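In this view, the complex is presented without one of its protein chains, the others remaining in place.
Coming up: subunit A.
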């Protein structure tokens, strides 16, 4: 999986509708060139997971996804033996000697691959997405350290399995807890933040075909203004796109105070946020 330059990354990502800025393009290029995992942090809905998907798409790679959650353990992340099938095999064996059976039931056939092992064993291009790493327990980070620094896994019965072809690894995190220094040290780091209004306008135009330039521009400016208010949950890019689609679906092509007031629920999901935005953005006529 190679790119020739950051510009190359930028162009190819743009072909699948992901518009990167300089930092994103360079960091993705470096992660591929240096063969290092890429840790992407930032608020919800700025395109962290999308980035992994887009990279998979432009490199014709398969996306293997490990969704992290509290209580995620080794068998679910790495591999597991298929006990039921093993039991069947033992029962079917009849009076075969124990040694023969024993050798038989710890083979490929009874191995259940989980995302990490899958990603390591694939010989075709692979993008491994470890999503919401911060949701997993600290022990999982230890497991990831081993896998991500050497790209190998040891299964006692089968021996050490080393990656045939290094996957491109993307870890995402909302920073609900601080990841360990050790993990951060092994990764390249990219902090994704809300885009500039100019970039957001382009993203809206790329993702919502049929939207007029002026409307996209205004939408981006509005959302940027909303983000400067102190809200509980600032609108994400995904919500901006939803807003654009809503306006198109309603056949509205102007953003006046009434339209905004009526559709604000698409971007702001807390009542107090909506109230605040209405008060700040929509003039009530008397204050003029």
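Methods note: contacts are C-beta pairs under 8 Å (C-beta built on N, C-alpha and C of every residue); 3 or more make two chains touch, one makes a residue touch a chain; residues count from 1.
Convention: contacts and distances are computed from a predicted model.
Taken from the listed names "ABC transporter permease", "DNA sulfur modification protein DndE", "Glutaconate CoA-transferase subunit A" or "VWA domain containing CoxE-like protein", the protein name that UniProt assigns to the chain not shown is "VWA domain containing CoxE-like protein".
When the whole complex is considered, the residue among A:137, A:202 or A:242 that touches the unshown chain is A:137.
Which of A:14, A:111, A:143 or A:281 touches the hidden chain is settled by the complete complex: it is A:281.
Against the chain not shown here, subunit A presents residues 5-6, 22-23, 25-27, 29-31, 33-34, 36, 39, 41, 70, 137, 175-178, 181, 184-185, 188-191, 193, 197, 218, 221-222, 224-225, 228, 230, 232, 256-257, 260, 270-272, 275-276, 280-283, 288.
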